[in-house]
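The complex appears here without one of its protein chains, the remainder shown in place.
Naming follows writing order (A, B and C), and every chain is counted from residue 1.
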Amino acid sequence: MEKKFPWVAGGILLLLALAAGFVLVSRRDGYLGLRYEPPVPAYDFFLTGGDGGQVHLGDFRGRVVLLFFGYTSCPDICPTTLAELSLLADELDRLALSVQVLYVTVDPQRDLPDKIATYARAFDPSFIGLTGSEEMLTPVWQSYGVYRSIDTESPTALGYLVSHSTRLYLIDPQGNLFLSYTYGTPREDILHDIRLLLRELPE
Amino acid sequence: MKANKTNNPLRLGLWVFLLLALLTAVEFAFALWFGSWLLLLLAALAKAGLVLVYYMHIAKLFKVDESIDRESYGYKLATNRLGLWLFMVSDSFIFGGLMLSRLNLMGLTRPELDQALGLGVTSLLLVSSFFMNRAETSLAGGDRRAFLASAFITILLGIGFIIGVLGVEWQLAPFGPGDGPQGTVFYSMTGFHAFHVFTGIVFLVIIFRNGLRGRYSVEKHWAVEACAVYWHFVDVVWIFFYPALYLIGTVVP
Amino acid sequence: MKHMLLIGILVAISTISIHTGLDSIGLLPPQASAQAIAIDELFEWHVWMISFLFSLIVVTLVYSLIAFRRRRGETGDGAHIEGHAGLEVLWTMAPLFVVVYLAFIGAQSLGETRRVDPSALEVDVIAGQWFWRFEYPGQGVVSTELVLPVDRQVYLRMESLDVIHSFWVPEFRVKQDIVPGQVTELRITPIMTGSYKVLCAELCGTSHAYMEAVVIVLDESDFADWLAGQSASVEDDPVARGRRLSEQNGCLACHSVDGSQKVGPTWTGLFGSQVRLADDSVALADENFIISSILDPDMQVVEGYTAGVMPSNYRDLFEESQLDDIVAYIISLGK
Partner (left out) sequence: MKEFFSLGLVRGLVYQFFGALAGIGIISGIRALMGLETAGSFGFSEPAWVFGALLGAITFLFGSGVLDDWLKWAAGEETADHHDGSHLGWRRYFGPSLDHKVIGIQYLVTALFVMAVGGSLALVFRTELAASGLQFLTTTFQVFQQNGMQLYNTLMSLHGMLMIVSILLGIAALMNYAVPLLIGARDMAFPRLNAFSFWIAVPAAIILLSSLFLGGFDTGWTGYPPLSARAPLGMQMFFLGVSLAGFSSILGGLNILATVIRLRVPGMAPFRMPIFVWASVATSIISLTATQLIGLSFQMVMLQRLFGLGFFDPAKGGNPVLFQHLFWFYSHPAVYVFVLPGLGIISELLPVFVRKPLFGYRWVAMSSLGIALVGFLVWGHHMFTSGMAEYLRVPFMYSTLLVAVPTGVKFFSWVGTVWRGKISFPTPMLYVLAGIIVFLMGGLTGPPNATVATDLHLHDTYYIVGHFHDTMFGGYIFPFFAAIYFWFPKVTGRRMNETLGKIQFWLLTPSFLALTFSMMQVGLLGMRRRVADYDPALGFDLSHLVMTISGFLVAASALLFIINLIHSARKGEPAPGNIWDSRSPEWQVASPMPVENYEIPFEVVGEPYDYGMPGSKFVEFKRGRHESK
């Protein structure tokens, strides 16, 4: 019993060191967002942009698309997420050209094309706000699993509220739905994933 | 260096204590820099394994001589040991239930607690575990005076732990028993554990008093062994409760 | 071998007779929802399995009891058979496969009952101690009866005000507990018009047995008329508002308005009467007696009734104006 103790002690410390190393490594090279294994083709859509013209998701093939669903009179989640994304855009510096943020509405009645476009651009000139009729938007919501419902009971100063799911979707340059993040994911994680994803691409 | 009978196990007890202390520090570091619950679990399992093997002598449970006379002290001793371990398996289901409730109610968030105080009471319990082992090993080696001294120190440290938790921590905690899940989780887990520390102290006082009266000999001291194993069991419970309350995940205000 | 053959025949006969016997007494309520059809199909599987296994074991057992009974005067023991590994493996693996297959079709049947129709009619169900309330958010209608269009899925979002209740309509088969502090959901597609009963299936206190409401399934047009009728009638008369509030919040589940004896004291002739209390004092039933009895029921318990039965969380359910409407309604029930 006495003789074996040093081996036991050494074994434990080694095991813990290995485990710590494993956690460190798996942290560094893996993607932090929730990964779609295997990546599934992102639902392609045509929605109305600020100038009334049609914007096609496919136009952004070859660039990373950050897709977020919200609405202009949204009190809390949407503005904070868009603010985070605008800070992210600044930190991307040279990679910013190959990343595009799309902001699709869940409140077509009130979010007319110019209203949502100017709202998105207020956060960052490169952001594109998209809207459309209910029939155009419903399939988009469904395919991205966006849950939305109008709460009539709790009216606020901005009229009725729309409660909606708050996931942020990352579409890779090949047009596949690759990662998704929950609300409140720190900006550095998204930045880390984008750098990892773009570095894999041949320059 | 003449390795006589008594100081060999004593030295082992010391080494085990030092490793446990080191692992607690490692655990603290894991929480600060990695914040991964998996590492905390591994560290806790390692510490628990050490206590089970070296302090609680779990191996004795399986080294049993069936052939000796059924009425002999040795045979009854092995049966008593089995009974104690069955009791501890049963009692651990209560603490398992508390841990699952903690995870269900708070997930990977933890209550806002004073880290220094947490580390303080944990080291109190760890040191008491060392002295408990020293008491039992000294008695088994025939050194009655060292047994009595170590047992007394263990009692003091145990009382210190209870004062630390109930006296200090419960008063300083920024939430009451009824304030949200933190209150529920914190007070129920530390309460159930403190009760078991209290019964451990009662057990210690009894064996100390009988030890004073010379009731225990090198061959026959089952009560002391039982008290030691129970005390280490209560320490193992805290080995899992401490990270679950103080180290894991993110603080919820 | 003779035994085996005979037993085989008897088992077959017994299985069929049990199954037809059970079917003849009509085991299940009428099927009034799409979910009921899926569930009854699975139930049919169960009835067949029960009939077969019961026959297999009981027939073989009774047959052996008769065939191998100790005849008069016989001594000695039976055949020394310790076991048969092959048989044991057989009657372990065979049930294993049957059971796994049963679980598989069980999962399919569950999937069937939970099929989501995006254009479902959304109805919010509010359950409280011993009453039901149904709110149609899209149309702003509140009712104590659940009126549903036939052949259109209803999406129930259910909340409890106090303890755990459970929404169950036997004819619809599906059941879902309503847990305070969270919203539970249930999807039902009625396929047969008619009127049924919503029952509370989770013990929720004194009047759990009487916690029920009416479900009426109408065809599309009648349902639309009913909806229109409901939303138009937002009265401005306090007595009508008081009556509606009393119905929707379960007051009338315990207090009668026709003098009959229910769990709580009757409201007819209450206003202005002298009320003898449990502590033998007498109180005048004026406005503030009624309002204080609503907000703190256990303060002045009427003689012959027990404290702790009436819920005491109305303080955060009603605003000032709603209490006045209820008092107005009680006054209207005659001196």
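Here, contacts are C-beta pairs under 8 Å (C-beta built on N, C-alpha and C of every residue); 3 or more make two chains touch, one makes a residue touch a chain.
No experiment lies behind these values; they were computed from the predicted model shown.
K.L.:
Please work out which displayed chains the absent chain touches and list them by label.
P.N.:
B, C
K.L.:
Out of C:R115, C:K197, C:R276 or C:R315, which residue would touch the omitted chain in the full complex?
P.N.:
Among C:R115, C:K197, C:R276 or C:R315, only C:K197 touches the chain that is not shown.
K.L.:
Per the definition of touch given earlier, which of C:V123, C:L148 or C:V174 contacts the omitted chain?
P.N.:
C:V174
K.L.:
Touching the absent chain in the whole complex: find that residue among B:G83, B:G142 or B:G167.
P.N.:
Of these options, the touching residue for the absent chain is B:G83.
K.L.:
Touching the left-out chain: which of C:T113, C:Q153 or C:S293?
P.N.:
Checking the options C:T113, C:Q153 or C:S293, the one contacting the hidden chain is C:T113.
K.L.:
On chain B, what residues meet the omitted chain?
P.N.:
70, 75, 78-79, 82-83, 86-87, 89-91, 93-94, 97-98, 100-101, 104-105, 176-181, 183-184, 187-188, 206, 209-210, 213, 215, 223
K.L.:
Which positions on chain C touch the chain that was left off?
P.N.:
Residues of chain C in touch with the missing chain: 25, 27-29, 35, 38-39, 42-43, 46, 49-50, 53-54, 57-58, 60-61, 64-65, 68-70, 74, 76-84, 87-88, 91-92, 95-96, 99-100, 102-103, 105-107, 109-110, 112-113, 162-164, 166, 168, 170, 173-182, 184, 197, 199-210, 212, 261-263, 304-309.
Everything that follows uses one rule, which is that only the chains that are shown with their structure count from here on.
K.L.:
Report the inter-centroid distance (CA atoms only) between chain A and chain C in whole Å.
P.N.:
For chain A versus chain C, the centre distance works out to 43 Å.
K.L.:
In whole angstrom, how far does the Cα centroid of chain B sit from the Cα centroid of chain C?
P.N.:
50
K.L.:
Which residues of chain A touch chain B once you look at their complex with the stated criterion?
P.N.:
Per the stated touch rule, the residues are 1-2, 5, 8-9, 12-13, 15-16, 19-20, 23-24.
K.L.:
Which residues of chain B touch chain A in their complex?
P.N.:
The contact residues of chain B facing chain A are 8-9, 11-12, 15-16, 19, 22-23, 26, 30, 34, 36, 38-39, 42-43, 46, 49-50, 53-54.
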